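Structure record follows, encoded as structure tokens.
Note that one protein chain of the assembly has been removed; the remaining protein chains are unaltered in position.
Showing subunit A:
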């Protein structure tokens, strides 16, 4: 299994994400934002957290126009797996691969703490290792994590069972407590919390490693 981890100027979770994929058994290839193609044989793309291009204009807006973003869009349209975390989630909404947008937190403050998430669906390669309704502990660290989507969009997400995670105690004002959403083909996941920061006992827990292991395991099954 080959995971391509993208680095933009200002990404700061790219290495952590690479380690999480490696520990789950993937071969990791690091990719630069100016690259125009993903490595041959890429099975999954990781779009990491951070502050790509200094969050100028809007979080993720400039990164979504970078050369590699076009390659990621093509990859996803062909059915490739993509995981966007934090700024990576913002980038995926800006590319149009995921619906909605991330706004400034309602409290206006940067929130950095471990929160409880509820697993809303197990029907995806990312979440099949959890139980439906299971509560897991994953850290968040963001200023613009307030997920916004219109009523029709929210209804569609609900009808298609595409809400992956919700916050038990909403930290940022997100519509319907949403912490992560899936694409229609269930192969693109965007989430504000950082599962890569909860993968080893020294992190204070391993709830995040389940996501990477189940993803790599499901892909191995084809």
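The definition used in the following text is that a contact is a pair of C-beta atoms (placed from the backbone, for glycine too) under 8 Å apart; a residue touches a chain by one contact, two chains touch by 3 or more; residues count from 1.
Here, contacts and distances are computed from a predicted model.
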Open item on the list: When one chain of this assembly is omitted, its UniProt record names it as which of these: "Sulfotransferase family protein", "Phosphoribosylformylglycinamidine synthase subunit PurS", "Outer membrane lipoprotein BamD-like domain-containing protein" or "Probable septum site-determining protein MinC"?
Closed with: "Phosphoribosylformylglycinamidine synthase subunit PurS"
TODO: Tell me which residue among A:94, A:120 or A:196 touches the hidden chain in the full complex.
DONE: A:94
- [ ] Pick out which of A:9, A:39, A:173 or A:217 touches the chain that's been left out of the picture.
- [x] A:173
Task: Identified contact with the non-displayed chain, of A:104, A:118, A:137 or A:213 - done: A:104
TODO: Among A:52, A:87 or A:146, choose the residue that contacts the chain missing from this document, as touch is defined above.
DONE: A:146
Open item on the list: Applying the definition given at the start, please give the residues of subunit A touching the unseen chain.
Closed with: 57-58, 61, 65, 93-94, 99-101, 103-108, 146, 148, 173
